[in-house]
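All protein chains of the complex are present and in place, except for one that has been dropped.
Order as written gives the chain letters A and B; numbering starts at 1 within each chain.
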Amino acid sequence: MTPAPSAARPVVLQARGLGKRFGATLALEGVDLALRAGEVHALMGQNGAGKSTLIKLLTGVERPDRGSVELDGRVIAPSTPMEAQREGIGTVYQEVNLCPNLSVAENLYAGRYPRRRRLRMIDWRQVRDGARSLLRQLHLELDVDAPLGSYPVAIRQMVAIARALGVSARVLILDEPTSSLDEGEVRELFRVIAQLRERGMAILFVTHFLDQVYAVSDRITVLRDGCRVGEYAVADLPPAALVNAMVGRDLPTVAGVDAERAPPPDAPLAIDAQGLGCRGKLHPVDLQVRRGEMLGLGGLLGSGRTELARLLFGLDRAERGELRIGGERVELKHPADAVVRGLALCPEERKTDGIVAELSVRENIVLALQARQGWRSMPRTRQDELARQLVQALGIKAADIETPVGLLSGGNQQKVMLARWLVTEPRLLILDEPTRGIDVAAKQELMAEVARRAHAGMAVLFISAETGELTRWCDRIAVMRERRKAGELPGGSTEARVLAMIAGD
Amino acid sequence: MNTVAPAATSAAAGRRPWWRRPAQVPLLVTLVLFVAMAGAGGVLYHGFLTPQVFLNLLIDNAFLCIVAVGMTFVILAGGIDLSVGAVVAFSTVLLAELVQRHGWPPLAAIALVLAVGTGFGAGMGVLIQRFRLQPFVVTLAGMFLARGVATLISVDSIDIDQPWLAAVANLRLPLGGGSMLSVGALIALAVVAAGALLAGASSFGRTVYAIGGSESSARLMGLPVDATVVRVYALSGFCAALAGVVYTLYMLSGYSQHALGLELDAIAAVVIGGTVLAGGSGYVLGTLLGVLVLGLIQTLIVFDGELSSWWTRIVIGALLLAFCLLQRLFRRKEIKP
Partner (left out) sequence: MAETSGTMAASSAISSRWGRGLRRCLAHPQLWPLLTLILLLAGNGLFNPGFLALQWRDGHLYGNLIDIAHRAAPLALVSLGMTLVIALRGLDISVGAVLAIAATVAAWTIGHVSNDGLLPLWLAIAAALAAGALCGLWNGWLVVGAGMQPIVATLILMVAGRGIAQSISGGQILTLYYAPYSFLGNGFVLGLPFSLFVVAAVFALLQLALRKTALGLFVRAIGHNPQAAHLAGVRARAITLGAYVFCGIAAALAGLLVSSNVNSADANNAGLLLELDAILAVALGGSLLGGGRFSLAGSLLGALIIQALTTTIYAIGVPPQVNLAVKAVLVFAVMLLQSPLCRGQLRALLRLRAERRA
C-alpha cells in the first residue's frame, strides 16, 4: 500500500513562523509546520526542544507571540482548548487528560451533550448510543457507563482518540501516546492510527521512540532548542541522521552488554527471594540477583513486574515466601526497612511517586540518604558535595542545585531520581521503567552510569517493557507473565526469544 | 474486535447492576445504616416509628437540607464553603429588618435576600477562581463578613409578626393520617429534586463532577471551568439565602447569632451522604439521606430524654465516627481494579 506522494496531498494545518517566549526563556522561534491530510507526521526533538510548547500553541492552551496558524487555508487563533476543538483540532495528551471519575460516555460527550427539548436536560440515551457508535469506529466494545478510571491507560487513550473523532477533528495530535503502553497495545494504537489515516485525517505524532516513528509515520519534523531543524520524508532520513538532527552531534554507538564485564557466577547474592508472593497480587516468585549483575525483568503491563518490585522494596507486605538480603532473612514492612538494608527503588511514575517538585535538586538528591540516616541533619557542605557529584556524573542540566526540580525537563527529573538512589550506594537498585518518556541522549547518560556502578558491584533489577533495552543492557533476563515468573533467559538472548517467552509460546 | 482485553471489558457483556457501582455503594451503606438506626429507635423507644416523627425530620431540618444541597455542589467541585451558616443568619436579619422595620412587602424582601446571597456567593467564587485563593480561607473570611454585617444591621434579635410571613410559617400541608409537612419542608424537597436534576442531567452539573475529578483535564477538554466554579459558589450562596428564608419562617425571628456551626453540620451531612470531600463523586440524594441521619441522631437523643446535654455531644460524635469508619470499610472493598 504505497501512499500517494505527499506533495500531492492537501495541507490541512499550516503553522508559519510560530514564536513563544515564557518570561526570559525563548521556547519557540520561527517554527513552521505543515500537516497534510491522510498523513502521519512525527514531531521529534529532545526534552526542552519546544515540542510541548508547539502543541500548546496549536491546541489553544497558549497563544503565540508571533506567527500564524491556518486550517484549510483559513487563519485560526484559538485562545482556549474549546475553541481549538471547535475548529477541528483534537488532542490526545500523554497523561490522557480525561476525567477518571466520569463514565466513558460522559468523557466522550463532555461539553457537547445532546439535549432533550424539555428543560434542555441531557439526553442520556443519545449520549450512550453515540458513545457506543464512536467506540465501534475504533473497534472497541466497552461498558460506556463504567467510570473511565476503571479502565487501564491504553483503553483511556482510545477513548481520548474517540473523543477527538467525535468532535469531528480534521487534525489529530497525539502527544507521546505510547509511553504507558505495552507492545500489544502499541500495535492496537497503530492500527487505529492507520485507520484514521485512511479516512484522510492529518495526524501529528509526538514520540521519543525511534522505531515507532519509522513504523508509522510518513514525515518527520525535528525541533532543537526551539527552532525547526528541518522537515523530512521518513524514507530520506535514516535513524542515525535523525538522532544527529535532534541532538546536534553524533552519539557514540552504545556499548551494551559486554560478556567480559558480566559478574562471575559465584558472586555473592545481593538479594534472594524464594516463593515471594501476595494473594491477589503475585503468585510465588523465586528471584536472585548477584552482586554486580544487571537482571532484566520483562513482561506485559499487568504481568506482575511492578508488584514484584513493590514486594521486594517493602511497599507491600509479602504474605508468602522468604526474602534474604545479603544472606540475612528479612521481613519488610515499610520502604525505610528496605532502604536501611541497602535497597533502592526508582519508581515508574516519577511525577507522583518520585520527585518532590517544589524541593530543590539538592534536597531531592539527599532525601533518601537523609531518611536512612535519621534525625541528624547532614551538614550542608556534604549535601552540596554529593549533589554536585551526581549532577556531574549523570549530566543533569539545571541552573544550579537549588533550582526546584519541577522546573527541570522530564529527562533531568528522571536523572535526579536516579541520583537520589545512587547516593545511598545501594546493594540492589530496582529501576522501574527508568527510560520512559525521556529522550535518547538522556537515556544513554542514565544507563551508562547505571552500568558503570553495576560494574563496580551494585546489583540492578531493570524493569522495562522495551525488549530491546533488556537484551542490550542485561546480563540475564527474567520474564513475568500473568503474575508469575514465566522463565529466565541468559544475557545475549535475541529480542525474538524474549518476546516469545513474554507471549507464552 | 479489539485485542486489548482488560478485565473491565468482560463487564461490558453484562452491565453491572446499579447497586454494585463504586459511587453508589456509600449511598447504600448510608441507607442501610439509616434504616438500622431507625429500627433500633423503634425497638428502644415507644412511639418512635410513627410517620410524623420522620416527617418532623424534614420539617426541623429543612434549612439544613437546603444549605447541604448547595454545599454538595461546592464539595463535588472540589471546594468548600464555610460561610453558609453566616449567610443564613445574615439572610434572617436582612429579611426581618426589611419586613419589620421598613415595611417591605415580604416577597420583595425575599427576592432581595436571595439576590444578595447569590451575589455574595458569586463574589467569593470570583476571588477563589480568578485569583487562585484557597476556598477554605476565602469562605472563612466570607463567614466573618456575613456575620459581621448581620451584627451591624442589628445586634439584637428581631421578632417577626408580619401577618403573611406568620401565616406561611404556621401553614401545614396535610398528608393524610394526621401527618403534615411545613412549607419549609416542601421547599427543601423541591430544592433536593431540582439539585438532583441539575447534578445528573445538566451540563453545569456534569461539568462540576468533571472539575472535581480533574480540573486540568476538564480545562483541556474545553469545559468552562472558571465560569462553573463561580456559579457553584453562587448556587451555594443562593441555597444559603433560601435556607435563611426558611429558617426565618421556622424561628419567626432574625438574629445574627442564628445557625452557628451550621456549615459543619452541612459538611457532615454531605460526607455522611457519601460525597467525597476531595470532589468528583457523590449524589444530591445522598445528602438528603445525610441530613436525615443527622436529624435521626438528634431525634433518638430527644426520645431518650435521659441523656444530659453533654452526653448528647459525645453520642453525636460517636455516631459520626461509627458512620465514617463504616463508610471507609465499605469503600476499601470497592477500590477500582
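Criterion: a residue touches a chain if its C-beta (ideal position, glycine included) is under 8 Å from a C-beta of that chain, and two chains touch if they have at least 3 such contacts.
Because the structure is predicted, anything quoted here is derived from the model rather than measured.
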Tell me which residue among B:267, B:284 or B:300 touches the hidden chain in the full complex. B:267
Of B:111, B:194, B:277 or B:302, the residue touching the omitted chain is B:277
Given B:55, B:145 or B:171, the correct residue touching the omitted chain is B:145
On subunit A, where is the contact patch with the chain that was removed from view? 315, 334-336, 338-340, 345, 347, 352-359, 363, 367-368, 370-378, 420
Where subunit B meets the left-out chain, the residues are 127, 130-134, 136-138, 140-145, 147-149, 151-152, 155, 256, 264, 267-268, 271, 277-278, 308-314, 316-318, 320-321, 324-325, 328
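As a convention for this text, only the chains that are shown with their structure count from here on.
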Show me the residue ranges of subunit B that touch subunit A in the complex, using the header's touch definition. 1-4, 6, 8-9, 11-12, 15-16, 21-23, 197, 201-203, 206-207, 209-210, 212-214, 216-224, 280-281, 336-337
Any idea which subunit A residues touch subunit B in the complex? 59, 61, 80-86, 91, 93, 97-102, 106-107, 110-111, 113, 119-122, 124, 138-143, 145-147, 149-152, 154-155, 158, 163, 184-185, 187-188, 302
